[in-house]
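Only one protein chain is missing from this complex, and each of the others stays in its spot.
A, B and C are the chain letters, set down in written order, and residue numbers restart from 1 in every chain.
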Amino acid sequence: MTQTTEAPAARLTHQPEAVAAPPARATATFAKALNAALADTMAADPGVLMFGEDVGRLGGVFRITDGLTARFGEERCFDTPLAEAGIMGMAVGMAMNGMKPVVEMQFDAFAYPAFEQIVSHVAKMPNRTKGAVRLPIVIRIPYAGGIGGVEHHCDSSEAYYAHTPGLTVLAPATVRDAYFMLREAIAFPDPVVFLEPKKLYWSKEEVDLAELRRTFEDGQAPRRIGRAVVARPGTDATLISYGPSVPTALAAAAAAEEEGRSIEVIDLRSIVPFDDETVCASVRRTGRAVVVAEAPGFASVASEIVARVQERCFHSLAAPVLRVTGFDIPYPSPKLEHFYLPSVGRILDAVDNLQWED
Amino acid sequence: MTQTTEAPAARLTHQPEAVAAPPARATATFAKALNAALADTMAADPGVLMFGEDVGRLGGVFRITDGLTARFGEERCFDTPLAEAGIMGMAVGMAMNGMKPVVEMQFDAFAYPAFEQIVSHVAKMPNRTKGAVRLPIVIRIPYAGGIGGVEHHCDSSEAYYAHTPGLTVLAPATVRDAYFMLREAIAFPDPVVFLEPKKLYWSKEEVDLAELRRTFEDGQAPRRIGRAVVARPGTDATLISYGPSVPTALAAAAAAEEEGRSIEVIDLRSIVPFDDETVCASVRRTGRAVVVAEAPGFASVASEIVARVQERCFHSLAAPVLRVTGFDIPYPSPKLEHFYLPSVGRILDAVDNLQWED
Amino acid sequence: MSTAINGGRGSMMGGASGGTPPAGAGALLPSAEPVQLVGPDGQHVHDDRYPLPDGEQLLRAYGCLVAGRRINDQANALVRQGRMAVYPSSHGQEACQVAAALVLGDEDWLFPTYRDTVAVITKGVDPLQVLTLLRGDWHGGYDPHEHRVATQATPLATQLLHAVGVAHAAKLRGESTVVLAMCGDGATSEGDFHEALNFAAVFHVPVVFFIQNNEFAISVPLKNQTVAPSLAHKAIGYGMPGERVDGNDLAALLAVLGAAVNRARDGGGPSLIEAHTYRMQAHTNADDATRYRSADDVERWVPRDPILRMRTYLRALTLLGDVGERAFADEADAIATAIRKGLNTEVEVNPAELFEYVYTEKTTQLREQAQQLREELARDAAADAASVDSASDDVEHQGKGDQR
Partner (left out) sequence: MSTAINGGRGSMMGGASGGTPPAGAGALLPSAEPVQLVGPDGQHVHDDRYPLPDGEQLLRAYGCLVAGRRINDQANALVRQGRMAVYPSSHGQEACQVAAALVLGDEDWLFPTYRDTVAVITKGVDPLQVLTLLRGDWHGGYDPHEHRVATQATPLATQLLHAVGVAHAAKLRGESTVVLAMCGDGATSEGDFHEALNFAAVFHVPVVFFIQNNEFAISVPLKNQTVAPSLAHKAIGYGMPGERVDGNDLAALLAVLGAAVNRARDGGGPSLIEAHTYRMQAHTNADDATRYRSADDVERWVPRDPILRMRTYLRALTLLGDVGERAFADEADAIATAIRKGLNTEVEVNPAELFEYVYTEKTTQLREQAQQLREELARDAAADAASVDSASDDVEHQGKGDQR
């Protein structure tokens, strides 16, 4: 079954805000920023299509496509039959034939039926044809947990995509990045797996979406694909994170400050391509690093980050690079998920274990 | 399309041997050992079934199921319609209802249509039911490259499975292990992804398959699931490898010996569960390590090994743990694959880069 | 408390004769109109192929129908009260739910979806165990083997293949088990639906595929799902018979499903039954159905309610009187009360269990991780004990989760 934004589970970490209430200053939720990015792109480029399950009249179970059918018509934003391989395969054909399809996989685990299409075609078609066929497809996936969702609704599936050459894998963590990165993804000539942390959908920032649009359309938004950002500067250790774990990492850094430790937090934003430069510059400065990610740790993106950092910054490291990740178990049921998710406490424990001499 | 063993591509690294010719001493190929393991298990346990595409009369495109239908009947070894999710899903139901299905996915990339069944059910059903439903399924996957295969026939897909909690992931590298590990996998109560390196199918060892059967059935074969093995002892550095890369690692160690370096080679055999003990004991002794694996390196099993080793052996390391893996590109076409595959030269280069003071 | 609302009895339809299985290719096509035996007005409609189940059977099934509706109502109430996260109601589809379970014997398997809670309970599973999933303590709350009811499948259509496997295994062992596998109209679009029907037909295994066509897949109406003459028309493409049935007509459902089960048990192979019904409520409580359909659309289905017509029919034949009605209502109340009580009792969750069932034997890695969590929780508990202020209750723990 499927939970939607209207009445999320009682135990949600982030309660949805009443979207209708006009705020004193311009604020927007993560969800609304994505919605605006889609609308603005569709307005600007008639080749952009949005389709998937329930994305039409309903506006998607998370309302990310709210209003798009009404505004752009059923030919541009539409529901498909219930079949993910079908959605993905049709997107491949549309992209071959001049369109820029954006598809929504309703939840992370429901992208798995499309896995063959993603791995054997979306990722490989450009290479197979020596670039004669480019596939400007964006695969939007509401992903990861922390929303009290039932089984199959909370998988962190980024490793499957990040391991697959040919895919570009993004995971925004802020409202601004949600807007800019989705627009950048749709404009990108290659297929992008766009991971939307479900638990951040209702997070809010003071941003003016109209201003973001102008910034982007004026070419003033700096590139984010392949560019990590220092989300909080610090000097003693580096937390490397992305997507749903970034706010947790920031909270941990704030808590550490109270204990007198200055922690730098890096928000990767782009998992593939990976920004070695920003990450390594930070670790070389701090000499200590912890990778924070929600997916099970084994053979994960977190493993990759640890591997890269120790390969490249070995002599700067005062301690092994540690990981705070999900356990190597299936994502737990709602009442147990808080035992699973990386928490501030667990991150601070890892930081404590970075072999401090003092 | 599909290539079979009868007349493999002209440029194969390992040419198939004429199986019919009676050898002077008892020898067997990797393929024959797998075939014998299946036959012996089916003879011993009537609940074991073997099915998939072309595994019946044809005996599988690699002949691993040769003779099983003739010997055990069409009810025990049979062809299915051409649908991998169907094969996997039916196996789940059969396992729920008391059988021990062994399924063959014809080639690595052709297991992708079954990905949802594997990740959302095979891996999760036992946990979902608190152990009330166990799934003793073996998913045999002829995997990886080095055989001059066309696109989709040479993927190294182990990371997808190794990252998925609930799966046990094995990759034998020797004829003996092929026999023992397949038998152990079928006897195992949990689902096993059994990766058969295609390029080793025609490799040969002096083994007496009847003796292996007796050893196994007498309970004399030591457990291999979760147990790595030191394939070649050494003192200066450790090569950590599995499946198709083990022979390459061994060849590199042999070449290094000529240059005066003593290299230990570990054959993991079991990717999940991972044998930290054997691996870390070796690296703590040698102080240097290179991980060798054929899959693209990013977010791979190799990444995991690097991450674990540096987490656990940090203070024993004289140099960063390095990786020799496939590039982060789709598996190349036959005439280009030798540029992609980890080679002795590349491994020795990596060993050279382990910051030797001498 | 006996939780099986059919009292744990075996198949009501066992041995009852149903329609004769048709022979020949054309005969694989469904009838032009869905089979109906009792119309919305409560009158018997004659059908050559399907005799009306006898009054005794119908009466018993009617009791299950009343209980089924009560379970839906109670579950909805519990969601409103915050005791369950979400409930996909089968309100309006209870005739399908009840019939699917009642045509099966104890030796038969049921493969339900998330929406088929009432069917699962009718087959004998303890309601409280069923609702574990929705309460959020674990992914599945019952042992599938106990009543031969698979876990309620979320990934659409995947369970149909498991059903084929269970039937195939039974057939290989020469058992007489039949498997009834349920799915929705939306799920028929998935590749797994196709593969399941084809495998079942090729291996000629005893599976009855039962589609509850309730006209919606969340917000997507049937016309966006298929333009086939009917979903039952898909059957011929696999070489199995397809049949359509009024999904709000308990009598027709018992007859048609019963015949299909008998046919399967007698070695006649699989079949596909499409029930025409309607999802009267939102997809789940979290859904806002007003965004995609009007109250009028829903209103049209009210007179076709499955309980209403069966009640009219049974009362007209005086098989059902006030006393009987009261008895059924009391039975339903008892189940509802048990559910309410059970769900209002807080259940302890044990984090150690997270690592317990991933493998039969814990891997070294999971042993380490379990140990890590144990230590962390012990540290937290010690810290909590030390500081009166920072006592962490459960909600805190989850809501912020971030307190060290």
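Note that a contact is a pair of C-beta atoms (placed from the backbone, for glycine too) under 8 Å apart; a residue touches a chain by one contact, two chains touch by 3 or more.
Quantities reported herein were computed from a predicted structural model and do not represent experimental measurements.
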| item | value |
| --- | --- |
| Among the chains presented, those that the missing one touches | A, B, C |
| Per the touch definition above, residue among B:54, B:104, B:158 or B:304 touching the missing chain | B:54 |
| Candidate in contact with the missing chain, chosen from C:87, C:193, C:278 or C:359 | C:193 |
| Which residue of B:30, B:72, B:110 or B:143 touches the chain not shown here | B:110 |
| Touching residues on subunit B - with respect to the absent chain | 1-11, 13, 53-54, 56-59, 61, 79-86, 109-110, 112-113, 148, 150-153, 248, 251-252, 255, 298, 327-330, 332-341, 343-346, 348-349 |
| Subunit A residues touching the omitted chain (full complex) | 49, 75, 80-81, 83, 85-86, 88-99, 101, 113, 116-117, 120-121, 124-134, 165-166, 168, 189-190, 226, 272-277 |
| Contact footprint on subunit C, counting only the chain that is left out | 25, 28, 189-195, 198, 201-202, 204, 224-229, 233-240 |
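In the analysis below, only the chains that are shown with their structure count from here on.
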| item | value |
| --- | --- |
| Pair sharing more residue contacts (C-beta pairs) when B-C is set against A-C | A-C |
| Subunit A residues counted as touching two or more neighbouring chains | 85, 109, 112-113, 151-152, 298, 327-330 |
| Multi-partner residues of subunit C (each touching 2 or more other chains) | 138-139, 155, 191-192, 353, 358, 363, 365 |
